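Before I ask anything, here is the structure I am working with.
Of the protein chains in this complex, one is absent; all others appear in place.
On to chain A.
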Amino acid sequence: MAETKWRALDHCDDHKNDADVDQENTQKQITKQESNEWIIVRDSEGVEVTTTDTQVALNLQLGIQAAIVAVISITIGDNDQGNNVAQDLKQFMKTKQSNRQKTIIEGSKHVKVKTTDTDIAVNIQALLQILVAIVARLDVL
């Protein structure tokens, strides 16, 4: 007799449990991921996924970059000198953004998954440090 692969949801076939509710929740979690982070849950139940909110991070990053440009524009001016300063600082801000993580959970029960986009957290902190350093130099803080 051929060996049958163990499947976490086999027991759902008896219609006597509420496992389908768990699966419903999992689906909802998956659709909320950013496209560059894949979390695939297959044939599993009781999977809890926790992830970084990339959109919040990107918005925050744009906000800080805009603040740096604004401060430079006001203090140094919207001229070649100001643009060059902004350009030079941008060299340091230009770090790779994409968070390519793929997580596949298959044939599992009661798994907790936590993914962290460390790059983006570090990036945001670095950008903020640059802004603070500029502002401190201008005696604003």
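By our rule, contacts are C-beta pairs under 8 Å (C-beta built on N, C-alpha and C of every residue); 3 or more make two chains touch, one makes a residue touch a chain; residues count from 1.
In this text, contacts and distances are computed from a predicted model.
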"EF-P 5-aminopentanol modification-associated protein YfmH", "Spore coat protein W", "Formate hydrogenlyase subunit 4" or "Branched-chain amino acid ABC transporter permease" - which is the UniProt name of the missing chain: "Spore coat protein W"
Contact residue for the chain not shown (choose from A:L9, A:V69 or A:A126): A:A126
Chain A residues that touch the omitted chain in the full complex: 28-29, 32, 49-53, 56-57, 60, 63-64, 67, 71, 74-77, 81, 84-85, 88-89, 92, 114-117, 121-126, 128-135, 137-141
